[in-house]
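Only a single protein chain was left out; the remaining protein chains are all shown in position.
Letters A, B and C name the chains as they come in the text, with residue numbers starting at 1 for each one.
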Amino acid sequence: MVTIEDYGKYETAWCPGCGNFSILDAVKRGLVTSELEPHQVLFVSGIGQAAKAPHYLNTNVFNGLHGRALPVASGAKLANPNLKVIVESGDGCNYGEGGNHFLAAIRRNIDLTLIVHDNQIYGLTKGQASPTSEEGLITKAQPEGVASAPFNPIAVAVAMQASFVARGFSGMIDHLAGLLKEAMAHEGFALIDVLQPCVSFNKVNTFAWYKKRCYTLPDEYDPTDWRSAMQTAMEWGDKIPLGIIYRNQRTTFEKRFSVLQQGPLIGRDTDFGELKKILEKFA
Amino acid sequence: MVTIEDYGKYETAWCPGCGNFSILDAVKRGLVTSELEPHQVLFVSGIGQAAKAPHYLNTNVFNGLHGRALPVASGAKLANPNLKVIVESGDGCNYGEGGNHFLAAIRRNIDLTLIVHDNQIYGLTKGQASPTSEEGLITKAQPEGVASAPFNPIAVAVAMQASFVARGFSGMIDHLAGLLKEAMAHEGFALIDVLQPCVSFNKVNTFAWYKKRCYTLPDEYDPTDWRSAMQTAMEWGDKIPLGIIYRNQRTTFEKRFSVLQQGPLIGRDTDFGELKKILEKFA
Amino acid sequence: MEKTDVTLLIGGEAGQGLVTLGQLLAKSLVHAGYSILVTQSYQSRIRGGHNTFAIRVSTEAVVAPRESVDLLIAMNAETVTLHKAEVADGGLIVADEAHGTETDGCLVVPYQQLGETRFANVVALGVVSVLLGLDQPLVARSLDDFFGKKDHEMAEKNRQILTTAFDWCDQQTVAFEKLPPVAKPIQRMVMNGNEAIAMGALSAGVKFCSFYPMTPATSIALNLAAQAGRMGLVVEQAEDEIAAINMAIGASFAGVPSIVPTSGGGFALMTEGVSLAGMSETPVLIVVAQRPGPATGLPTRTEQADLEFVLHSGHGEFPRAIFSPGTVEECFWLARKSLEVAAKFQGPVFLLTDQFLADSSRAVTPFDIDNLEPIDPGIETDASSLPYSRYAITPSGVSPRLLPGMTKHLVVAGGDEHPVDGHLTEDLSIREVMVEKRMRKEQGIIAEVVPPEAQGDERPDLLLVTWGSSKGSVLEAADQLRNETTRVGTLHFSQVWPLVPDHFLQRFQDAGKVVCVEGNAFGQLARLIRRETGFAVHSRVLRYDGLPITPEYIIRELGD
Partner (left out) sequence: MEKTDVTLLIGGEAGQGLVTLGQLLAKSLVHAGYSILVTQSYQSRIRGGHNTFAIRVSTEAVVAPRESVDLLIAMNAETVTLHKAEVADGGLIVADEAHGTETDGCLVVPYQQLGETRFANVVALGVVSVLLGLDQPLVARSLDDFFGKKDHEMAEKNRQILTTAFDWCDQQTVAFEKLPPVAKPIQRMVMNGNEAIAMGALSAGVKFCSFYPMTPATSIALNLAAQAGRMGLVVEQAEDEIAAINMAIGASFAGVPSIVPTSGGGFALMTEGVSLAGMSETPVLIVVAQRPGPATGLPTRTEQADLEFVLHSGHGEFPRAIFSPGTVEECFWLARKSLEVAAKFQGPVFLLTDQFLADSSRAVTPFDIDNLEPIDPGIETDASSLPYSRYAITPSGVSPRLLPGMTKHLVVAGGDEHPVDGHLTEDLSIREVMVEKRMRKEQGIIAEVVPPEAQGDERPDLLLVTWGSSKGSVLEAADQLRNETTRVGTLHFSQVWPLVPDHFLQRFQDAGKVVCVEGNAFGQLARLIRRETGFAVHSRVLRYDGLPITPEYIIRELGD
């Protein structure tokens, strides 16, 4: 049986007090309750403080470029659908540099779990606005305040009918671990946007700020009802809903490729008999 | 007074019967009814069949890279907010290669008019799926059918509370010209997704297919009601709504830059007195 | 003297079916035993404009296109106007009444009378077949192969029209000599550069292709997609080129040989990914099908101007290999070789082709599939020492590769500088060791370089040096120059990086005059040769107007 210890204990490069620590804990718990062994899992990340998380897990890791975790993960999943592929990275990585891949992953409904550490800031590069930063936030890069409206990943995902859309908070670790387990169990693309205080650079959306606003969706909330999900997705400000906001059962991307129905591409033989026939059409 | 003739008449590289012709006509009409003179306007486009449209207008043109029209247009607008900047390009250009810029432009609410020729296909490269192609559409690049869900630009724009979101159809040219006039008059980012039959490559979403489904939103439809707009945005299939689906009055991006309140950046003097003071802080 | 070498050029608008006509003719000619070489020229539009499909056909092997035209098949009036001047003495124009009756040496075809407008290409097929001396049954078979499976009624209709055209043309007296029959026709395929790359990659065991459509690279992916079901691979059109390269890296990391076809502008978007492949030591084959730039340039024309860009693409330093096939056959073999080198040395490898070669169908001797094997993917099934370290230091610089999820060992890889275990490091002594480990792989790559192919005199008065698709024209130009009693040698680089001076420098030094022939304005190979050897070529023949280099062009430029 897999235990938390199997996923190791590493020194991190994070600031003391950062929300990333709790997310890391919750991820481990999610993996363990999902009964996933380290070698069965592949973590893919981009670049940023959040993106270092997979290095603090004893598992398979591909740590790629800033913003490009989703395509790497998609390629790996298509090559070997037996892998449990989890993408973990920051808000800047996924909604900023990687915005186009975020849209594409939702459209594909490829079976990946996407965990976004959403601290509403670019942490690693020292505090510029991220796509989720609030309008008016003042940083050194935005001395007159952020001029763009914040990106609402939940709203966009629900509008696009992503098959699993959830929000967690690093300060509610049990709840988050539960969400992660559900997300990992979900077949298809699962987004978990995790609110995460950045103690070094985001002095607005602090632990207390989130704590005061976050509430978990009631049991009677029906995440399969798109209309109410869309409404819930727009909630932000005084009250911020946590939980599975929307889910549906779309066919996964991998299922659409007839060749993948025979198992992973890895190690599959090259059929020279077939190739010979193909070449005949050129004759 | 500006007339249609001022915008010229050019030979095109389009296929006979293509929906692009009517869009071009409607654009000219929109420009003329908006009383915009050719030299006041800058058209920016990307690459594709649609993206050639600005070359068939007697106006200022910057024809950039595939997918990158919006950033070029945004830069030009910020440098000279007096220009009326209009982006015209295809569905592949704007929602595929340029997806990230589409999100950013909405968030900025920069005062641009974005006209998307949405033929649900990559025309210029000979008929591969575009982001708006329907699930299951078979092309040479997708011999097992398109496996991704189609991108719904209207739904995403409404979910992001874009300030002007409309849909037109090349087959309803008066209606489209009217929409374009309204979009050009709108202060802020205006999206007009224009359904456009591609007679060469899209044999599914033909003129007849669109004609049968498209209906104009009734007069009593209230585009300022976000909830109903979101519902309307999801309509597709048997009935496809045309018109202004959503609008609101957000501050434009340009207004947020204090320096732009004194007029365009172009030709502005460099204040060496000020620079000297700035350099003093290094002393 | 019998005319054994004929160039025919079909011209018309996009949408008139001239590519179909050209392909059918090409097939028929090859079936009849002739050698052919196709040059396609088209515009960046779907209908209208002016496109051409030229076939050079000969009883002997054809290696290059020719500029003069013996048979001009005009599908519209514009074709006559534009190409009349190219028609050689004794040449013939085949046109409709409406298109060029006034011209001398014209065979006026009553297209309307022989078939409906949409079958004009089949009429032309019949007429041209008669002129060239092709057998009707043979041509009918090509036609059947093409339409047969899809639609029987259509096939029947086509056959009828073909017969009508044959009959009509048989009754004309035309001053155009038929091709002599080929004594012993050998069986050959008709294949273009992109098809050969796709087939070569399939034979090597490629299992993943991600791409974003871009002329002239798209058809590589389309050819793979068409066989994905049968050959067991995934072909995915990505949301953009950045996704394409990163997907391929992901698939390759997970364990399957991957290929990414693109062209200059799309490739530009991939350069960060190239650097990631270099750092993470992930094999990936990137095919760059060149077209004239900068930016969108001339999207449907040809050029050889991305050599330096590809060679230096990606920030930071890491080894790579770049292949540049000169023929359709080389497209096949080098697609295999490049996948092999990528797997063996675990990094990015490039195949540089261009629009000319991509679209140039030729008669190709069938590959000996029975004696081929897929390439060695270079993957271990267990760790040879523990703990398993993805970036173990080795003398060759190549570290044993395991796959994630395929053993109990964990595989950690990425784009940050790393110790052997693949995790993060800020230890600068590790940095030095890792740079050197990666660089050592270059020695292995060098050991496997395909040497440039030398032909002709060993100590020539004139040495023509070239790379990639210009090969054939250089060979033919050399042949012609030899007739004029110059001692001429040629050297063709089908691998342009790494360069191994031992392979060629002596030949340069032994030549009277060294001329580099390239389809670009900077003389990129010439510069690279000087950088690597100090040798400055004496002169350059460059072309950058969007057209392929021809033997005539070379000879003209040398004359200047």
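Everything below uses one rule, namely that a residue touches a chain if its C-beta (ideal position, glycine included) is under 8 Å from a C-beta of that chain, and two chains touch if they have at least 3 such contacts.
Worth saying up front: this structure is predicted, and the values here are computed from it rather than measured.
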Which displayed chains the hidden chain touches across the whole complex: A, B, C
Of C:Asp416, C:Glu448, C:Asp461 or C:Glu552, the one touching the omitted chain in the full complex: C:Asp416
Hidden partner chain, touching residue among A:Lys9, A:Lys126 or A:Lys281: A:Lys126
Which residue of A:Pro38, A:Pro81 or A:Gly99 touches the chain not shown here: A:Gly99
Sole residue of C:Glu432, C:Glu458 or C:Asp502 that reaches the chain not shown, by the stated touch rule: C:Glu432
Hidden partner chain, residues of subunit A it touches: 13-16, 47, 49, 64-67, 96-97, 99, 122-126, 128-129, 131, 140-144, 200-201
Residues in subunit B touching the chain absent from view: 13, 38-42, 44, 47, 52, 55, 58-65, 68, 70-80, 82-83, 100-101, 103-104, 257-260, 262, 265-272, 274-279, 282-283
Positions on subunit C where the hidden chain makes contact: 43-44, 49-50, 242, 263-265, 267-269, 271-272, 274-276, 278-280, 292-299, 301, 303, 305-306, 308-309, 311-318, 414-417, 426, 428-429, 431-432, 435, 439, 520-522, 527-528, 530-531, 534-536, 544-547
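Following the convention adopted for this analysis, only the chains that are shown with their structure count from here on.
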Centroid-based (C-alpha) most distant chain relative to subunit C: A
CA centroid of subunit B to CA centroid of subunit C, Å: 37
Euclidean distance of C-alpha centroids - subunit A vs subunit B, Å: 30
Computed distance of Cα centres, subunit C from subunit A, in Å: 41
Two or more partner chains touched - positions in subunit B: 97, 99, 131, 144
Sequence positions of subunit C contacting 2 or more other chains: 228-229, 239-240
